[in-house]
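The complex appears here without one of its protein chains, the remainder shown in place.
Read from first to last, the chains carry the letters A and B; within each, the first residue is number 1.
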Amino acid sequence: MPEPYDPLQPGDKEAIAPTGAGGPMDLAIEEAESLEKTLGDAPGPSGPGGKARSLWSDAWHQLRRNPVFVVSALLIAFLVVIAIWPQLIASGDPLKCDLSKSQEGSAPGHPFGYDTQGCDVYTRTVYGARASITVGVCATLGAALLGSLLGGLAGFFGGWGDATLSRVADIFFGIPVILGGLVFLSVVTSTTVWPVVGFIVLLGWPQIARIARGSVITAKQNDYVQAARALGAGNTRLLLRHVAPNAVAPVIVVATIALGTYIALEATLSFLGVGLRPPTVSWGIDISNAASQIRNAPHMLLWPAGALSITVLAFIMLGDAVRDALDPKLR
Amino acid sequence: MGRYVIRRLLQMIPVFIGSTFLIFIMVYALGDPVAALFGDKAPDPATAARIRKDLYLDRPLWEQYLHYMGQIFQGDFGTAFNGQPVTELMASAFPVTLRLTLVAITIEIVVGITLGVVSGLRRGRTIDTTLLVLTLVVISVPTFVTGYLLQYLLGVKWGWVRPTVSPDAPLNELILPGIVLALVSLAYVTRLSRTSIAENTKADYVRTAVAKGLPRRRVITRHLLRNSLIPVVTFIGTDIGALMGGAIVTERIFNIHGVGYQLYQGILRNNSPTVVGFVTILVIVFLLANLLVDLLYAVLDPRIRYA
Partner (left out) sequence: MRGATHARWAAGAVAVALAATACGGGSDSGGSGEAGIVSSSWGDPQNPLEPANTNEVQGGKVLDMVFRGLMRYDPETGEAQNMLAERIETQDSQNFTITLKEGWTFSNGEPVTAQSFVDAWNYGADVRNKQNNAPFFSDIVGYDDVHPASGDPTAKTMKGLVVKDARTFTVALDKKFSTWPDTLGYQAFSPLPKAFFTDHAAWLDKPVGNGPYTVDSYTKGTGMKLRRWDGYPGEDKAVNGGVDLKVYTDNNTAYTDLISGNLDLVDDIPAQQLKNVKNDLGDRYINQPALIMQTLTFPLYDPRWSKPGMEKVRRGISMAINRDEITRQIFRETRTPAKDWTSPALGEKGGFNPTLCGDACTYDPAAAKQLIQEGGGLPGGKVTLTSNVDTGSHRDWMDAVCNSINNALGEGPACTVNPVGTFADFRNQQSSYKLTGPFRSGWQADYPLIQNFLQPLYYTGASSNYGKFSDPQFDKLVDEANQEADPAQAVTKFQDAEKILAAQMPAIPLWYQNGSAGYAERLSDVALNQFSVPVYNRIKVS
């Protein structure tokens, strides 16, 4: 794998940071250039064999050896397989229900018992993975990408763009979820998961944008960013190489938790009659149905909520591993 | 500094107009509210027509909006369908919800940051793992269930607290609802501060502070925490919205007649004066809250300046 030449990777920021803790660095251009040379020649602190690596390939290298990453990746792979081929581990039909067995506990062949409608909880939990994971992952990706892009740019450049974006976000914060859901999803009538995904992205991006904006505002004050700027690095390079990697941690943390809350939000929407509709099966629908029966049939809640927990756990672990890999200080 | 704040306050004007118009359109899109006033019976056409006329519902959307805005500038936010002025509803609902929000935010800040610091400093240890598991539980069990269970156990079974909140909603009765409301956000705050702390423990100023021989406590509070708080503060700023407008479930469970409850009623009944009025005030609250957050950035990180 050819490694691009990267003279000033953020991994070296420790080398520069102690020089000053206040204003911008006062380096003459020549001095800076010579410094750049020296740094570029020096072996990266983590690069094995003395080869300089890009930040991202470094991170990938780091990730592959992290057991947390391996476990979470396997778990996610398993969930994806189940989402695509649920019949692999569940032979029943999630829509086949027998009301006479309403809320009964586990029975032979039905290890998780039955829900209010007398449907098999195990089969529904397995089949619910598809819709729930699609909603959770796609909505999180959408909101995180859109939010961090807009928020990152706003925080980095400031000025009118920042003001406009922040105020638009404020308006979005004000829209009550229920009102937005009722309007958006009653106008867009479709039985697929995509309107729900779109709605959650629409609602979720302002939060991520604000988090990203805040992180970028802090990160761009760092001395190594000022140094890179003084060295003549362009805005794109500054953002991608120096600011983004140091601002990404809070976004990852929020996004991984949001994945879980988005799946739960889908439940709220279903509960209001505007979310996913039968014959779609989802954890959200089952959790919201089970929630009101918690005193009567806790097993109805336990399994879909447990499946949701495991999914969120996998993504939180993944997020942690990615974040660790991106942070050279933690190596 | 002063100019910055003034500029931010001036930005509220377009936001105010934009959000009222947006919400107005949304409530309009929900459809005709009059039909639902008659219960199971069909509306009497002549009566319905007269109600529509009096509420300006028979005019085009833009005319309805201008009429509404004209009234607002005279201090008239319209009436809810039970004949109560919306300003009266707001006067009773906002103080209650603000108190509830304050309780929830206090819990988020105190408990969330403490737990975050503890697990950030003890990464990978038992306490960290335990908190991760608790986070998962909080995320995957709906508020309805946690709220109902806590209410049942603490309020009914063991009788430690009053299970529901009385109309005046004093602070002590709002503690349990505040905890329930704060739970999900608590998960965010804990994880965010854990990550920030973990990231910053290796930072040079912390090493320097330790090297100087400062006491551990002082290093954590003055050096580590302060520099780790920006994402947490940002999150709490964005969370005020979720707490104030979105407390519908919590307010229902604990019988709190606050903003979430009134908004929900307004939405179910397509009552645009109620919804637009409440949301407008909410948006102003977010504007102030986010201004506060932006100013806090400068407090927490002296390198950030506003001109």
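Heads up, the rule we're going with is that a contact is a pair of C-beta atoms (placed from the backbone, for glycine too) under 8 Å apart; a residue touches a chain by one contact, two chains touch by 3 or more.
All values derive from a computational prediction rather than experimental measurement.
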Study note, to complete from the structure: Contacting the left-out chain: of B:M26, B:V206 or B:L296, that is B:L296
Study note, to complete from the structure: Cross-chain touch to the chain not pictured, restricted to B:R122, B:R207 or B:R252, is B:R252
Check your understanding: Which chain B residues touch the hidden chain?
Key -> 1-2, 5, 30-33, 35-47, 49-51, 54, 81-84, 88-89, 92, 94-96, 98-99, 101-102, 148, 151-152, 155-156, 159, 162-164, 166-171, 173, 251-257, 261, 265, 267-270, 285, 288-289, 291-292, 295-296, 298-299, 302, 305-306
Exercise for review: Spell out, residue by residue, where the missing chain touches chain A.
Suggested key: 95, 97-100, 102-103, 116-118, 181-182, 185-186, 272-274, 277-279, 289, 292-293, 295-296
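Everything below uses one rule, namely that only the chains that are shown with their structure count from here on.
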Study note, to complete from the structure: For the pair chain A and chain B, the C-alpha centroid-to-centroid distance in angstrom is 22
Revision key, fill the gap. Per the touch rule, the chain B residues reaching chain A in their complex are 11, 14-15, 18-19, 22-23, 26-27, 29-30, 132, 135-137, 139-142, 144-145, 148-149, 152, 184, 187-188, 191-192, 195-196, 198-199, 202-205, 230-231, 233-235, 237-238, 241, 245-246, 248, 263-264, 267, 275, 279-280, 282-283, 286-287, 290, 293, 297, 301, 303-304
Check your understanding: How about chain A: which of its residues touch chain B in the complex?
Key -> 14, 17-18, 21-22, 163, 166-167, 170-171, 173-180, 182-183, 186-187, 206-207, 210-211, 213-215, 217-218, 221, 249-250, 253-254, 257, 260-261, 264, 267-268, 287-288, 291-292, 294-295, 301, 305-306, 308-309, 312-313, 316, 323, 327, 329-330
